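Missing here is one protein chain; the remaining ones are kept as they sit in the complex.
Every chain is named by a letter (A, B and C) in the order it is written, and numbering of its residues begins at 1.
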Amino acid sequence: MSEDKDTFMGVPRDTIDWKPTIDYEKCDYCMECFDFCPHHVFEKRENEPIKLVVANPLNCVVFCRACSKTCGPDALTFPSKAEVSKKIKETREAMSSHE
Amino acid sequence: MSTNKKVNVIACSGMGKVYGLMAREAVLHTVQRLCPEQAKTLCLAYIVTGDEEALAGFDNQPCITVDGCPAMCSAKSVAAMGGDIKEELKVLDVMKLHKGAKPGTATELTPEGWAITEEIAAKIAERVQEIQKEER
Amino acid sequence: MAEELKIGVVSCSGEDCAGGTISRLATRKMIDEIRPDNTVTICLPLFIAGGQEERMFAKEYPTIAVDGCKQACAKRATEKYSGKVNSVVFVSEIIGDEFAESPALSTRDLTTEHQAMVDKVAAEITKQFDEIMNAKGKDSGARKSSSCSCGCDC
Partner (left out) sequence: MSDKYAVLPCNGLDKCAGQMTKEIAMLLCEGTQNEMICPVFYRVADARYDKIAKENPLLVVDGCGTRCASKLAGEKGLKIFRKMTVTEEAQKRGVTLPTDTLRLSEKEIALCTAMADEFIKEETAVPEQMVQAVEFPAPAEYLIHKKDKFIFRVPTEGFYFSENDCWLQVVGNRARIGITDFMQQSLSDIMFFTPPPVGVELEQFDEAGNVESGKAVFELICPVSGKVVAVNTELLTAPERINENPYEQGWVAELELTNFDEEKDFLLNTADYMKILKKKVDEFHVNKQKG
């Protein structure tokens, strides 16, 4: 749709490592997270052994962890907020020193 | 046998959300099945036009409004047109008792949605009975 | 893509007659399934309850009123509080006065016959919608989405 690249807090979204990780040992494919997330981060794989994947990690809203609260078996984890915000700050500084 | 006129039960019938349909269905359930002898419904769209004939439908009788959302269309419109509101019911108040429930869409209710709608209807019917007693 | 033209659809949602139920469902079908990209639903009682958004809409955009019975509440209320409507669909003319004025119908009791009435009314709204769109010289997107099974001529 839009030509301009997605950014978050001024840095390219694809430089930010923020997405849920599914622990397949715990996941019971109840699909609560899939139904919950309005940003289509998750996708179902009907005919495959692994029936749910994080298909669109860049759609995931940075710092939002709301899907993990819908997860009964606690199969969803996120990176540490402190580390991610530190990284964003560093990227911003690097970008401004290049200007 | 009561000689009282019927209590007016008026739903918002909101088009945008499932709560509007729930209000509408709860009111229909009340006036058609639970207490057809003691309650009737009036068309909110007609009241909104402000026509004298529409307002005559109030019959100088008490009203119960049933609203889907906090915009309170039914309560506000009925009040603006001079209806005597005895009770303002809200679908959302009942929804709050069913956290996480999926009642359906603005066109169709799920079985869960129907169950909650009947709960709302029971509440309306209870108020209808009480109001009729008070008016006597 | 240029900014799409939006048309508002105001249904009477009459609580007193079966025509209101059909009107309401046909309007939603139009908005949800047939022309979701170009329609906005306008809540009629919100004209009084203070929705500035709804009151402004019919002043600025074309609007279709869908009325269950001859009272034409949707048309009259829209014109009283907001702005002139571009067209009116009379449900009772399409499905017959007798049924339209029979007691209000719960969605629980919908039959396939009622569903056919909904489709017929939705088709009429669509027809008027496309006429307005064409008059505005815009492509309504009708030709692209021919997958609907509403019985309309799209």
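Keep in mind that, in the parts below, a residue touches a chain if its C-beta (ideal position, glycine included) is under 8 Å from a C-beta of that chain, and two chains touch if they have at least 3 such contacts.
Note that the structure is a prediction, hence the values are computed from the model and not measured.
The missing chain, though absent from the view, touches A, B, C when the full complex is examined. One chain is missing from the display, and on subunit B it is touched by residues 17-19, 69-70, 92, 95-100, 103. With the whole complex as reference, residues 1-2, 8-9, 36, 38-40, 61-66, 68-74, 77, 81-82, 85, 88-89 of subunit A touch the missing chain. The omitted chain makes contact with subunit C at the following residues, 6, 8, 36-37, 40, 42, 52-54, 56-57, 61.
In this text, only the chains that are shown with their structure count from here on.
If the chains shown are joined wherever they touch, the resulting network has some other arrangement, not a path, ring, star or complete graph.
Taking the mean of all protein C-alpha atoms as the reference point, the chain centroid lying nearest to it belongs to C. Between the CA-based centres of subunit A and subunit B the separation comes to 44 Å, rounded to the whole angstrom.
Contact residues of subunit B toward subunit C in the complex are 10-16, 20-21, 24-25, 27-29, 32, 41-46, 48-51, 54, 71-74, 76-77, 80, 106-109, 114. The touching residues of subunit C, counted against subunit B in their complex, run 11-17, 20, 24-25, 27-29, 32, 41-51, 71, 73-74, 76-77, 80, 103-104, 106-108.
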